[in-house]
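As structure tokens, the structure follows; a few thoughts come after it.
Omission of a single protein chain aside, the complex is shown with its protein chains in their original locations.
Labels A and B are assigned to the chains in the order they are written; within every chain, residues are numbered from 1.
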Amino acid sequence: MRYLPKSESERRQMLEACGVSSPEELFAHLPEAVRLKRPLDLAPGISEYEIVQYFRDRAAENANGYASLLGAGVYHHYRPVLVDTVVARGEFLTSYTPYQAEIAQGTLTTIFEFQTMICQLTGMDVANASMYDGSTAVPEAAMMAVRATGKGRVLIANSVHPEYREVLRTYAKNQGMPVEEFGYVPEAGTIDLEELDKKMDDLTAAVIVQSPNFFGIVDQVKAAAEIAHKRGALLVVIFTEAVSLGILEPPADADIVAGELQSFAISPCYGGPFAGIIATKEKFIRQMPGRLVGQTTDSRGNRAFCLTLSTREQHIRREKATSNICTNQALIALMATVFMTVYGKQGLRELAVQNLAKAHYLAGKLKPRFCGKFFNEFVVKLDGQSPDDFNRALLKKKIIGGLPLGRFYPELADSMLVCATEMSRRADLDAVAEIFARSTVEVMA
Amino acid sequence: MYPENFRYTKEHEWVLAEGDSATVGITDHAQEELGDIVYVDLPKVGSRVEQGKSLGSVESVKAVSDIYSPVSGEVTEVNSTLADSPEKLNEDPHGAAWLVKIRLSAPGELQNLMTASDYQTYVGAEK
Partner (left out) sequence: MITKVRSHISPNESLLFERSSPGKMAYQLPDLDVPPVDAAEALGADNVRGEIEGFPEVSEVEAIRHFTRLSTWNYAIDYGMYPLGSCTMKYNPRINELVARTEGLAWAHPYQPEALSQGCMEVMARVEAALAEITGMDAVTLQPAAGAHGELTGILLVRALLQQRGNPRKKILIPDSAHGTNPATAAIAGYAIENIPSSETGVLDVSALERIVTGDVAALMVTNPNTLGVFEENIIHAAEILHAKGAMLYMDGANMNALVGIARPGDFGVDVMHLNLHKTFSTPHGGGGPGAGPVAVKKVLEPFLPTPRLKRSGKRWAYDYKRKHSIGRVKAFYGNFGVLVRALAYILAHGGPGLRNATVDAVLNAVYIRKQLEPYFDLPYSQPNMHEVVFSDDRQAKLGVRTGEIAKRLIDYGFHPYTVSFPLIVHGALMIEPTETEGKMELDQFIDSMISIAREVESDPQLVKNAPHGTRTSKVDEVTAARKPVLRWKG
């Protein structure tokens, strides 16, 4: 087999050196009762060509060549060619976690750059080397706030991504962490500050909001911060569309920023692998979960980088660790790092503004349900037909429509969440608008 | 090596009692075992501590060790210089790098602790 680099004679030599005459003897010490006495019920190995063909066949069973209006936490952005060029290098792809700093400066340096760029984007003092994804960064941020404040309760806006809230609840249940939600204002689509204020108390460790929120709307971060800080809670701000940071004011009032970097050259890949981040103020460094890379010198006085503050982590502090997390999504974070490098200071802004233009163009032709300011996603209310019907019409034009919101927000069952990015083509946006206009006319007729 | 007027615990803390007030630290043996100390986590002034229970921790690059209070009482002072210079704990664990001062609630507890020569024997044996 092409991955097993031993010839039969080498195998024989080694067996002899081990003092056994057959490979089966190596397992002779296993209790009879545990041994598998039949071959695995899996087909024999196939060739490279057949493997490629298998996945081509699977891909053909998916959507191919469709335009899409889907966002809702996963975004279609162009992936610069340099991204795959860099991550294809074996030195990055096949290297291990950089515990041995002397022979991992490549990885460590790129992570240090990554941490820096996330700070620059979010306005925070320190960022970690990435979490699994945005959804799991939420409970990690909540647990961080609990550690930092000594309080136990969490308030979360229901305009935070519904699946992110589900993940929080799964973690919170077992931590004895009460989680309560507060709503949004029906006209603007922004958080209901009055409700937040009413639900706020001195036992709350964190107030969690998302901006732009799940509806795509730029939310009231400053006002939420005031309410949270007044009662000694931390403000956690989530983002799912990282490109928004190219044009939107970073949440400087946040104590913790957590979010998803999938927009930065990470293929949608049916939901993963992605990379989340947690960034925070200097004073909360020791409460942070996940790997951190720090700058130092080597014994010859050269600048060098290494993993640091490891005593927060599971392999040292074990049950008292800040988290059980072991991985950092290094390769995925590297994709994001290359993306941020390719676009750079000017490019990320220009990219964000293009997204703004495409989405606002589309919004001009559809009916945004909320009047709040939005980035590249917005909610459309459909009259006279269900979102599913509308999407069926779009599919006929090879356009995948927006996300019908009824599955997450019963009060918005007549609406859908649509997204336009720099990859959305005018012709497709016009086609969507045309179908929308037609259906509205039909209703009015 | 180990000051006569201190008392010592099996977990390598020392305590110097003066009336109903005591100063607490970790011993030279402890700092040597830990290696280069990078961070000290100490309780807030006003917290209550109990003999034998953890009052904080000491970190080296690769390890964390709990600090167990040799006495019970209330923390009246915390050595703030250790925040910026944790290395002091390696340099002068019995002097400048004291950890906390405590107002004793049960001065009798000191009887349970080792004397300097007992401790010297104890760490000699441990090796």
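We take it that a contact is a pair of C-beta atoms (placed from the backbone, for glycine too) under 8 Å apart; a residue touches a chain by one contact, two chains touch by 3 or more.
Because the structure is predicted, anything quoted here is derived from the model rather than measured.
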**OP:** Could you list, sorted by label, every displayed chain in contact with the chain left out?
**Re:** A, B
Subject >> Of A:Ala157, A:Ile332 or A:Val379, the one touching the omitted chain in the full complex >> reply: A:Ile332
Original post:
Pick from A:Lys6, A:Lys230, A:Lys283 or A:Arg438: which residue touches the chain that isn't shown?
Top reply: A:Lys6
Subject >> Option from A:Leu193, A:Val342 or A:Ala431 whose C-beta touches the chain left out >> reply: A:Val342
**OP:** Tell me where the left-out chain touches subunit B, residue by residue.
**Re:** 36, 38-39, 59, 61, 86-87
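Criterion: only the chains that are shown with their structure count from here on.
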Subject >> Contact set on subunit A toward subunit B in their complex >> reply: 286, 310-311, 316-317, 320
**OP:** Going by the contact rule at the top, pick out the subunit B residues touching subunit A in the complex.
**Re:** 38-39, 59-64
